[in-house]
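With one protein chain removed, the remaining protein chains of the complex are shown where they sit.
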Amino acid sequence: MKKTRIGIINVTGYAGIELARILHGHPGAQLVSVTGRSAAGQKLGAVFPHMSTLGLTISAEMGKVDLAFSAMPHKESAEVILPLLEKGIRVVDISADFRLNDAKDYPRWYGFEHPSPELLAKAAYGLPELYRTDIALARVVANPGCYPTGAILALAPAVKAGIITRDIIIDSKSGISGAGRSLNLQTHYAEANEDVSAYALGGHRHLPEITQELKKLGLARPSVTFIPHLIPMTRGILTTAYAPLVTGRIGKGEKGKEELRQLYLDFYQNEPFTQVTEAPPHTKHTWGNNLCLVYPTIDERTGRLIAISAIDNLVKGAAGQAVQNMNLMLGLPETTGLEALAIYP
Amino acid sequence: MKKTRIGIINVTGYAGIELARILHGHPGAQLVSVTGRSAAGQKLGAVFPHMSTLGLTISAEMGKVDLAFSAMPHKESAEVILPLLEKGIRVVDISADFRLNDAKDYPRWYGFEHPSPELLAKAAYGLPELYRTDIALARVVANPGCYPTGAILALAPAVKAGIITRDIIIDSKSGISGAGRSLNLQTHYAEANEDVSAYALGGHRHLPEITQELKKLGLARPSVTFIPHLIPMTRGILTTAYAPLVTGRIGKGEKGKEELRQLYLDFYQNEPFTQVTEAPPHTKHTWGNNLCLVYPTIDERTGRLIAISAIDNLVKGAAGQAVQNMNLMLGLPETTGLEALAIYP
Amino acid sequence: MKKTRIGIINVTGYAGIELARILHGHPGAQLVSVTGRSAAGQKLGAVFPHMSTLGLTISAEMGKVDLAFSAMPHKESAEVILPLLEKGIRVVDISADFRLNDAKDYPRWYGFEHPSPELLAKAAYGLPELYRTDIALARVVANPGCYPTGAILALAPAVKAGIITRDIIIDSKSGISGAGRSLNLQTHYAEANEDVSAYALGGHRHLPEITQELKKLGLARPSVTFIPHLIPMTRGILTTAYAPLVTGRIGKGEKGKEELRQLYLDFYQNEPFTQVTEAPPHTKHTWGNNLCLVYPTIDERTGRLIAISAIDNLVKGAAGQAVQNMNLMLGLPETTGLEALAIYP
Partner (left out) sequence: MKKTRIGIINVTGYAGIELARILHGHPGAQLVSVTGRSAAGQKLGAVFPHMSTLGLTISAEMGKVDLAFSAMPHKESAEVILPLLEKGIRVVDISADFRLNDAKDYPRWYGFEHPSPELLAKAAYGLPELYRTDIALARVVANPGCYPTGAILALAPAVKAGIITRDIIIDSKSGISGAGRSLNLQTHYAEANEDVSAYALGGHRHLPEITQELKKLGLARPSVTFIPHLIPMTRGILTTAYAPLVTGRIGKGEKGKEELRQLYLDFYQNEPFTQVTEAPPHTKHTWGNNLCLVYPTIDERTGRLIAISAIDNLVKGAAGQAVQNMNLMLGLPETTGLEALAIYP
């Protein structure tokens, strides 16, 4: 297979280095350039000893590549991506800079004016389960946030089928790597271990992203409460979503549960990475791989949908999905380089 | 202080041995008898080396005591308690056997016919924040479940004030010790570590207990979805509860949040163990002590109450609350023996 | 590549299922048969949901295969292997049943008479770094124990070069998965989490294996103390080995450290899976892959060698090394199917 030349912008965070790991075994991609600001000039193996076999050196500027991943923080990501796009380099952006369709959401949620609002309409939202064709054609793909990936995949079949109302509660539990590699008291081991807490109660930045996608799936005026929690593990997000069922659309009792399950199975029947499970999923069953496990059921007493999803936040929630998007952009089989099973236990 | 003679039935589980720990430092109670079936005849220190200084031997039968704690499993607990009550021994029951007021709930939720339905009406529900006087007078106190303790304390002020509707979602995250000391693949270290999952989606046994108490607080026909999750830590339960605010009862914006906070502060103003926090609580801040930390706020976009509570499942969620109940029954200051601060980090 | 038909005996333990994971991506091997006693008749995906895509069913008897891995417990392993060998099926045995050269060690250390002492001399000890040629030719390969793998690779260059005396201390720290998937109070989550302890102080079964190999490397009458410890993590073994340097063989100060380092680099220069690191290794840098990281240094104050190794106990310590052995037996490139990088963080 002829290999496409690939670059990673800001390889020194967890998403960046996870990209490097996944690309290492990819038969159609050759990682040729990795950048990082503070670490520029160092061998990749000096920062990440387990990556020394790649033989790469971290540079300040992106080398000659055909496609680049940006793992920069938001705002800065758009700044480095725009010149690349002008050179004809296609980009998968792991930051939030091309996720929101409405430029006005950037000052409100991210605190900056978007430098290129016209590009927002052209960017594809990189959730292949919903936008496979767009992604294949896009110059820039906005890789979804980790929480939105789990939340949208848990709810999409139900929303699309019109079986739930707009009153949605999304309660997510994330491993600590989701908070990144930058030091912080909240992610200091002795503080985070043996602890669980909720955060971002005033509104997490992933909320407008979730709401936007639920709207596009057909839900009128979504009324979403989304609360993320940090739990003491390294990887994984479990999302438990709750919503009232629209009366009369789904049967009662076991029959209703079976209808619901079939609806989800149909929706995801051709998906290589989203699987409907027979029991409530465990994040451990996605550890290190690109699966999203989805389990829908009905709380019969209250007539509510409960939909649970499990992902590895750094794979399907970041780098794995980015590679899945790259595969689509390059016309490769979607699963290329992503076939590894979860590592258990 | 004259010491009351205390016994623990089934000391060999986590709740039982936690009772022994707390009673060890209690100035008004003398632990004189501990029972356990499989371990009968052994020194307590042979089963739990860190308890050897207590000098107790596990016996098959309860010795001469004034008050007993039962840490037996449900059904068996009632069986051992009834004869004690007949002898005039007061009992704090950590099992579920006296929690539900309606005897019909026992076959439905616990799979057995209650042996003494008439006693259910006389038992006090051992949540001092709601039933302090009843507890002081009761012959048998039903110590609340770990999840109900966190859920009810999170919601009680809002329910009592009539500011939320009946559509309640309760999403709880528990440390693994809540699953007990009996061996099980789900609590095998390599399975539970680095994993999170939901369980009991068909209806957890703590649901009727929560619903019963919300009703008694004044909520008509509660429609509660309660989903517990296991997270990889030893101790602690964080409960995130969601409910729509009744329109017009609470102000908008920051003013509403302040009203809500004041309502909670007023409700718990004299409580020694339930504190309203200024930020979302961490279970770590209750590690090993009897506090319940409660944080209420409003999701302004959706008009929903979000109320979060944190407890140590083995202390306020079990043994600590049981000792708090004992203090009330014995007429001791409620905090006696429970003054220790959380162990941090 | 034509695929060899492979079987796994006792796939339901952690080593067995890890073999299935690694073989899944192996281009030269086709996993066609998996056995397991209690689970016979079940789909593999029913026991391990994340393995459902393999489409295998657990059987009671091994199907038609060219090579089999045995992940049975010791004693039973030999019993199932002997008939396979008679049928001409080559075997990699993950149990201890062919590791010790002297049949008399089996009653002493494992409590059973070896059923086929004559085979012990023909079995290869499956540590490719030492016995590559033997392994390639062997009918049965004894896959090393997890602790011996780390300990021998840490010490081999020093022993071979004759620079240390026989007074060796080996202190190992293992993740909990090393204790297997069978339930046990010691590996119950709440017991193992936030705890560390030493075990097998009277002599761990891996001691004669370590001693045997150090002897074969040229150390006369090794006097080895080996103490394993359980630490609260799922995967990984760190081994810290201590031994007095023979006077005059290695230089003083930094020069001596550099000589030592060079000696190790030379010893492992062509090894694909054993790397000499520039800093004390982290088990995290081997998570999920087949590397053994080795770091030698000198305690100048005392004239002692300190040699540290890190492995993933289920990969280089079990299933990965078994596949490495299989590759050698099949004449495949040694790294086939084992190229994946460690999963970090």
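Which chain is which? They are A, B and C, in the order written, and residues in each are numbered from 1.
By definition in this document, contacts are C-beta pairs under 8 Å (C-beta built on N, C-alpha and C of every residue); 3 or more make two chains touch, one makes a residue touch a chain.
Quantities reported herein were computed from a predicted structural model and do not represent experimental measurements.
Only one residue from C:H74, C:R235 or C:K316 touches the chain missing from this view: C:R235.
Set against the missing chain, the residues A:V92, A:A192, A:I227 or A:V276 yield one that touches it, A:A192.
Residue-wise, the contact with the chain that is not shown comes from A:I176, picked out of A:I8, A:I176, A:V196 or A:L219.
Residues of subunit A that touch the chain left out of the display are 14, 175-177, 181, 183-185, 187-190, 192-194, 232-234. By the touch rule set out above, subunit B reaches the unshown chain at residues 14, 17, 21, 24-25, 48-51, 53, 177, 181, 194, 234-235, 277-279, 281-282, 284-288, 291, 339-345. Residues of subunit C that touch the chain left out of view are 167, 169, 171, 173, 175, 190-191, 193-199, 201, 203, 223-225, 227, 229, 231-236, 238, 240, 242, 244, 280-284, 287, 297, 299, 301-302, 304, 306, 308, 310, 345.
What we mean here is this: only the chains that are shown with their structure count from here on.
When each chain is reduced to the mean of its CA atoms, the one lying nearest the mean of all protein CA atoms is A. Top-ranked chain pair, ordered by C-beta pairs in contact, is A-B. Each chain's centre was taken as the mean of its CA atoms, and the one lying most distant from subunit C is B.
Note: centroid distance subunit A to subunit B, computed from Cα atoms, is 38 Å. In subunit A, 194, 234-235, 281-282, 284, 287, 345 are the positions where the chain touches two or more neighbouring chains simultaneously.
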